[in-house]
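Here the complex is missing one protein chain, while the rest keep their positions.
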Amino acid sequence: MKLHEYQSKTIFSKYGIPIPKGRVAATAVEAKHIAEELGGRVVIKSQVLVGGRGKAGGIKLAKDPNEAEQLATQILGMEIKGLPVRKVLVDEAASIDQEIYLGITNDRAAKKPVIMASAAGGVDIEEVAATNPEKIIKVHIDPLLGIRDYQTRDIASGIDLPREYWKSFGEIVKGLWQAYSDNDATLAEINPLVISKDKMVALDGKMLIDDNAMFRHPNLNEMRDLDVEAPSEIEARKYGLTFIKLDGDIGCMVNGAGLAMATMDIIKLFGGEPANFLDIGGGAGADKVAAAMRIILSDPNVKAILFNVFGGITRGDEVAKGILAAMKEVKPTVPMVIRLVGTNAEEGRRLLADADMITAETLADAAKKAVAAAQGA
Amino acid sequence: MKLHEYQSKTIFSKYGIPIPKGRVAATAVEAKHIAEELGGRVVIKSQVLVGGRGKAGGIKLAKDPNEAEQLATQILGMEIKGLPVRKVLVDEAASIDQEIYLGITNDRAAKKPVIMASAAGGVDIEEVAATNPEKIIKVHIDPLLGIRDYQTRDIASGIDLPREYWKSFGEIVKGLWQAYSDNDATLAEINPLVISKDKMVALDGKMLIDDNAMFRHPNLNEMRDLDVEAPSEIEARKYGLTFIKLDGDIGCMVNGAGLAMATMDIIKLFGGEPANFLDIGGGAGADKVAAAMRIILSDPNVKAILFNVFGGITRGDEVAKGILAAMKEVKPTVPMVIRLVGTNAEEGRRLLADADMITAETLADAAKKAVAAAQGA
Amino acid sequence: MSVLVDKNTRLIVQGITGTEGLFHTQQMLAYGTNIVAGVTPGKGGEWVEGKVPVFDSVKKAAETTEANASIIFVPARFAPDAMFEAADAGIPLIICITEGVAVQDMMRVRNYLDQKGVRLIGPNCPGLLTPGEAKVGIIPGDIAIPGNVGVVSRSGTLTYEVLYAMKNIGLGASTCVGIGGDPVNGTNFIDCLEMFNDDPKTEKVVLIGEIGGNDEEKAAEYIANKMTKPVVSFIAGQSAPPGKRMGHAGAIIEGGAGTAEDKINALKSAGVRVARHPEEIAELLK
Partner (left out) sequence: MSVLVDKNTRLIVQGITGTEGLFHTQQMLAYGTNIVAGVTPGKGGEWVEGKVPVFDSVKKAAETTEANASIIFVPARFAPDAMFEAADAGIPLIICITEGVAVQDMMRVRNYLDQKGVRLIGPNCPGLLTPGEAKVGIIPGDIAIPGNVGVVSRSGTLTYEVLYAMKNIGLGASTCVGIGGDPVNGTNFIDCLEMFNDDPKTEKVVLIGEIGGNDEEKAAEYIANKMTKPVVSFIAGQSAPPGKRMGHAGAIIEGGAGTAEDKINALKSAGVRVARHPEEIAELLK
């Protein structure tokens, strides 16, 4: 789950990390009031969960409250990479002497959290990583021990931070670690962390929270912004389905994430384009299968559906019942190819015998038939 | 540093451990008011930092507010093992179905915290440990990992706790662990933890806090009860001296804890009785030495003083200057034996040449002379 | 011979009285797996299927039955504790089937287990199958036959697909290891390749990977330098878009890294034959 900049910075601030004075606004008038309170120049920042807000014109500097209102009106009317801007953050503007990158994420290879820092902050850190990896300092943290003071100094020294900032930088690194750790983040990032008039301030903030840890953080769950997800993905989550919308025309319903990917791949291999990733999970019953079918068919691009079910925990007869139930309800007009193998596949096939479906024995066969059906439709 | 029962229980309560309703009172009238608020029977418990309060008559059951006032009057007038009772805790009385012991301390041999529990709570756990060690369950905690749920279940099962209490007991054990861990305790103990009307309640509580960790806990330092220490020990701490008053008549001033103990031992070996343990520490200067001398001489039992200084970091001339300064100030009338060896011992001896002191070469010689001086005085 | 599990495996099932735990205990028993004990706190003293004793703790179960492996079916929020418990009880091999364990929990678990020298398979994995000897997990027993192909996979049903295609042309497996699709887990590809390399019964190896991370690239390096047996592979997710998590917590192309293309190229450079779709693996093994 992604947090907005203003949410991340509010959390950082609780851990003692200095952030600019400012507040979030949902209307231009509110933005004007905040600018009046703050006095001086302010930055109007669109709060959307995608990168590249600046380049898209979603971040603007206002010299006075009137300009703040005007710019907020403009930004609140925008869509950035398909996402509507519903809120803006109004922050006091800061003079910038240096921009630093500071982030904590999981290093899956090392099985440890890693703190990354660079004196070249403010830009795309992945690009720095690709082109100038030596400019990024990486320090791994023992997850059972937590961060140690000496590690914060190693980072400060590694990015050639002037010594007078070591202490305040150390507190910021420890604060960020605690924010990362307490909130089960998979990413906690300040970019840029700036030196402004001899003080360090986190100008921007980003946090990703581990969805698997949400049970520990009901308060964070309330911060979830549903705009970022397609409605069909939200609907799918309700039923415990993992669904990702794609641009093709062949709907897929598969049990298991790896097999679902492989099914998409084979569709492409035989010249088709998958319309989605959909994993109905292990042991999916009829209701789940029906919901999955409704979600796939809600996409007008879908010209054919490929069902690929390898029964293990999932039982073929249950899947068949789900398909029949969903067919009664949504009355699909697109051709459907089904391949059912494994546990109770026989019974499943028997149940579906009278349904208007194309059957297949192997995955390759099923994929070829689905591609042909979509192209013929 | 020892915390009072009411302080410990207040801390435990913050960690979700159920404690009886109640409050602390400094006067009998207050105690009566608390009893009125609580209604029903109450327990009046003297708050002094020694064990055996019950046997000493410092814990009484009152059936109504008037009796509470009367008993509080009585208890607030007591001294228990030399300590005045300045406060009483007034707790609602609980019916007791079972008494459990639960404590966390440091196992120095294992280098790990250890949780101990026994179904035979409410009594002297050290006696249980000595006579029925199999009745005490011990579970070590990895200090880098912290407590795990399964360990709380192992303890519950180990003391044959009925299963319906495992969950609430687990929460109490985890709460106690967190209290121990967050507050740098060297002991966190609930004895007894009782089952009362199907609920678990911590009837008594005890915490010892690591003096070396006090810098992390200014709030705990404010809870320090100075009554428990002799005034001379408090005075000594001000000067960074470690002083413990004993019952003998030969005052000792030594640098180093081990050597100070050895000096006491040798006094005893040669028939004397040490009046104190006093470690002036490493590198003690004149002011510290003078303070140490004043503290020793404030004890009217002292009939002789033995100075044993092995110069390492501590310089003999500094010690000599301290002795001379203190002698001017307090004008001691008891004989003083001095043994000065090591760094700058020559200069020290020269400075003291004109002072009225008995000198010695070896520790054995010094001890013999001090014993003789004390007996001859 | 085989790797990790065989007829001598003495298995504990943690969470044996839960829906999943009970169902798969029945399946494993039916397959002939030697389940010696189950654990459900608070249910010690009960019996499952009339022959598996239930204990309150792994420690008691292990002490009583001399178990040498434990499989975990408890819900995600309790799974870390279950792994710590098994490790502290001295179990040398832990298989965690549970899906959805928080990643910071897994980092703590993994670092702790490494200290203790405990081998972990999973979490979020289908477990192990040594056909004809032991089924320790949820891989359907009837889709594989004994043979000389070692199979290691990050995926569940995709593995079944491959085992089934192999069976259909008469190819059997020595052991199939489902290592799971989480970003931080226990045993990895290289661990399994080493074991298969050393296992006299294994003659060929199948490696089933997917997008995300760089374990396949590292496996390719190992294969190029150390592997003496032929390896056939399939990588899922060639059509997956970057930045979208494809079901498995670890299956995501992040910052341009972890693409199927990179992995396939690395494997091909190491001399691995890479199938274009899962059923083709069986063909390439012939």
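The first chain written gets the first letter, and so on, giving A, B and C; residue counts start at 1 in each chain.
Note that in this section a contact is a pair of C-beta atoms (placed from the backbone, for glycine too) under 8 Å apart; a residue touches a chain by one contact, two chains touch by 3 or more.
Everything numeric in this text was worked out from a predicted model, so none of it was measured.
Q: In the complete complex, the chain left out here touches which of the visible ones?
A: A, B
Q: Sort through B:95, B:212 or B:333 and give me the one touching the missing partner chain.
A: B:212
Q: For the chain left out of this view, which of B:261, B:286, B:334 or B:372 touches it?
A: The one listed residue touching the chain not shown is B:261.
Q: Which one, B:23, B:112, B:135 or B:163, makes contact with the chain that was left out?
A: Answering carefully, the residue with contact to the hidden chain is B:112.
Q: Suppose we count only contacts with the excluded chain; which residues of chain B make the list?
A: 106, 108-109, 111-113, 126, 129-130, 142-144, 181, 184, 186, 210, 212-213, 215-216, 242, 244, 246, 254-262, 264-269, 274, 277, 279, 282, 310-313, 341-343, 362-364, 367
Q: So which bits of chain A touch the chain we can't see?
A: 142, 145, 148-150, 153-154, 157, 163, 166
Basically, only the chains that are shown with their structure count from here on.
Q: Please indicate which chain is farthest from chain A, where distance is taken between mean Cα coordinates of the chains.
A: Relative to chain A, the chain whose C-alpha centre sits farthest away is B.
Q: What pair of chains is linked by the most C-beta contacts?
A: Among the chain pairs, A-C has the highest number of C-beta contacts.
Q: At what distance in angstrom does the C-alpha mean of chain C lie from that of chain A?
A: 28
Q: At least two partner chains per residue is the criterion; list those residues in chain C.
A: Residues 108, 112.
Q: Provide the list of chain B residues touching at least two other chains, using ranges where the numbers run on.
A: In chain B, the residues touching two or more other chains are 145.
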